[in-house]
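Of the protein chains in this complex, all but one are displayed in their positions.
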Amino acid sequence: MLLRWLVAVLLCLALPHTVLAATEIEISSPGEQSIPLGLTKFLPDQGVRSDRIADEFDEVLVADLDLSGLFRFVDPQSFLDDADRIGLFSTQVNFPQWRLLGAETLIKGTYHLDGDNLVVEGRLFDVVNRRLLTGRRYVGQSKDVRRMAHAFADLILKELTGEEGPFSSRIAYISNQTGDKELWLMDVDGKRPLRLTNHRSIVLNPDFSPRGKEILFTSYRANNPDLYRKEIYTGKEAKLSYKPGLNVAGRMSPDEREVALTLSKDGNPEIYLISTSGRIRKRITENWGIDSDPSWSPDGEKITFVSNRQGNPHLFIADIFTGKTVRLTTRGKYNATPAWGPKGDRIAFTRQEGGRFDIYTIKTDGTDERRLTFGPGNSEHPRWSPDGRFIIYSWDKDGNRAIYVMRADGTGSRRLTSLESDSRHPAWSPRW
Amino acid sequence: MSVVPLRQINDFHKDPKFGRLLLVSLVVHGLIWAAFAGDWFGYSTRPKPPVYYVDLIHKPVLNPQAGRPDPRPSKKPQAAPVKKSVATPVAPKAVTKPEVKPLTKPEVKPLAKPVKTAKSKPVPKPDQRQEKQVQSAIDEIRQRQTREAERDALKDKLAKLRESVGAAATIPADVPVGMPDGTGDEVGVSALAFVQAFIQQNWALSPYLLDQSRLANIEAKAKLVYAADGRLKSFRIENPSGNPQFDDSLKKAIIKSQQLPQPLPKDLELVVIFNLKEMAATRR
Partner (left out) sequence: MKAIQFIKVSLVVLFLVSGMIGCSTTPPVSQDTVGQSDMSQQADAKAATGVTEDTMKEETVPTHAHMANMENIYFDFDQFTLSAEARKTLADNAMYLKTNSGTKVVVEGHCDERGSDEYNLALGESRALAAKNYLVSLGVSAKQLSVISYGEEKPAVMGANEAAWAKNRRAEFKAVH
């Protein structure tokens, strides 16, 4: 019995390990690092044909989707006849044709122009799965065509990534094209610039309120750098803080109940918190050096700012409630203009290296510092888009400073303002 | 191992030392098996160095060319008429030149004669020399003409041959690299590498779809079963990554890889691990 058992065990040991493991392969990067997109020009929907509408819509959509970095556009020259057919439902689209061109996603749509009234229908299809992903109808006037295109681009991003795009929001900035530095507002693609102030003095440093109803800025109109607030829709302005000395770099807290700013009334630029009626609530910094340029964390509990208390200008983070202040940047000799990212994990700032300023981002614990711009010239004053995908900044590589936008990893930068005048201090509005 | 009859086993069983020896043998066998089967030095749990699959050959291109010696067939119908139009002006030139030359010859001779009659002995020598020079020059030109004419004739013949070969070619025009009809390279012969490259080529994913910090960690496993004719019989995502955009892109890649352009030697059951290690490394 024991022997039979022993023989059986020996036999088992002798058997080869014929485990039928399926062959395993690893693919550690996609063959294509962008989604192939077929973007067709929108077609007239049995109404008046307007190439201007179709072209403008297409131009805005292409610029926005290109900025997102998600797509590779299939060459419109290679489009086949399905591009000229109206396709608002998945049954109307010849998907195999688009598969042939290599597209994975497809955008089609129609427009209906009746006098000045415009109705645009946009659709986003999944070519591989042959279904409609999302669509929307936009009703408005022909002057709203750019806003419709931006809204559609936002929707496309929402559908594909889960988070809406920021293309419908606005950018405030300072421009001296009238001879004086005034506050202006423009679209995310740099179009439709609109002057908001008429101070005929020096206006600086705009910042939006978190709900997008007001802009804070500094103006020398009363012969002192005072902090003003302006209602965007009514145009009403009022002084918010006009203490003697500096009232600059006003930033509203995420809950809109306080404003952090730099005051020098006590003999030295320090950071204070004031209420929305201008009354001082709290003093955040207290030292011999310069403390300026606060930026709130998205949860409203911390502020990052610039201070030269340890010699050179560096970034620090102060806790509003406990007052505890820690140093954020350790490298470089001059770090300035911090901007806390809307996701709360990274802070963008500028550093002067070799006489030039470039933009960096750093994690809030001081690690993982990344450089985003590499000159030439000075890239300054970074601000984040409300979804944290993009950063706007001013760059003077062509002489005059102009506002540029780039992705948060430093790629895809493009100019928004003209080079004929000086544009700086950009601020990105919350979702409009 | 042959079946041992019971009687022999019984005989062995009577041997007192046999049992002990058998035990020792068993233990030694067991030790050897354990030595190979066990993970004594932690090799299986150690983090393996990352494998960067650098695909220089199967680089994804929209219109992959087969490994063919001649350019794409679309250029062919253009090439032939171009050659023809080039060939035809050459031929009439070769014809007209010799026509011109014989006309000049008789002109030369009558000129020489009146000179000859006018002068005495020293004159015919320079005349003869001149004539010889002219003659040799004419011969040279003629030889050059014939050589060129032969060359053009050869070119025409070659063009015609190429055309006929092209027309008669049975190789399909849009054959991807590495086909078993002998026009690819040896890398394509490995079915596994080909399938890997094919699926990778069909996988499109933008890094901006995901949170940048998660690029290094995201991973999903899928099991694919291909039939021998290259058709995907079934697929299943075994370990989804948890990120819907990532999983979606995998599904699309697998759907696009439903039909392999080439048959496989046999049914293939494949476990594919999708991750973004290479992309994360290159984007840093």
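Per-chain numbering from 1; labels A and B assigned in written order.
Methods note: a contact is a pair of C-beta atoms (placed from the backbone, for glycine too) under 8 Å apart; a residue touches a chain by one contact, two chains touch by 3 or more.
Keep in mind the model is a prediction, meaning the values are calculated, not measured.
Peer 1: Kindly name the visible chains that come into contact with the excluded chain.
Peer 2: Visible chains that the missing one touches: A.
Peer 1: So one chain is hidden, and I want to know which residue out of A:Leu43, A:Leu185, A:Ile303 or A:Leu372 touches that hidden chain in the complete assembly.
Peer 2: Going through A:Leu43, A:Leu185, A:Ile303 or A:Leu372 one by one, A:Leu185 is the residue touching the chain not shown.
Peer 1: From the list A:Val128, A:Val188, A:Leu216 or A:Val248, pick the residue that touches the absent chain.
Peer 2: If we include the chain that is not displayed, A:Val248 is the one touching it.
Peer 1: I'm checking contacts with the chain that's been left out. Which of A:Gly69, A:Pro254 or A:Pro313 qualifies?
Peer 2: Once the missing chain is taken into account, the touching residue is A:Pro313.
Peer 1: Given the contact definition stated above, which residue among A:Ile35, A:Ala83, A:Val128 or A:Ala151 touches the chain not shown here?
Peer 2: A:Ala151
Peer 1: Kindly state which of the options A:Arg136, A:Lys282 or A:Arg407 is in contact with the chain not pictured.
Peer 2: Checking each option in A:Arg136, A:Lys282 or A:Arg407, the one touching the absent chain turns out to be A:Arg136.
Peer 1: Would you write out the residues of chain A that touch the absent chain, in ascending order?
Peer 2: Here the touching residues of chain A are 89-91, 121, 123, 131-132, 135-141, 144, 147-148, 151, 170, 181-182, 185, 194-198, 201-202, 204-205, 218, 220-225, 230-239, 244-246, 248-249, 262, 264, 267-269, 290-293, 306, 308, 312-313, 334, 336-337, 350, 352, 355, 357, 380-381, 424-425.
Here is the rule we use: only the chains that are shown with their structure count from here on.
Peer 1: Measuring from the mean C-alpha position of chain A to the mean C-alpha position of chain B, what distance in angstrom results?
Peer 2: 45
Peer 1: Quick check: in the complex, which residue numbers of chain B touch chain A?
Peer 2: 1, 4, 9, 12-13, 19, 22, 26, 29-30, 33, 50-53, 60, 62, 192, 195-196, 199-209, 212-213, 223, 244-245, 249, 251-253, 255-256, 268-279, 282-283
Peer 1: Write out the stretch or stretches of chain A touching chain B in their complex.
Peer 2: 2-4, 6-7, 9-11, 13-14, 22-36, 68-71, 102, 104, 126, 128-129, 160-162, 345, 389, 407-409
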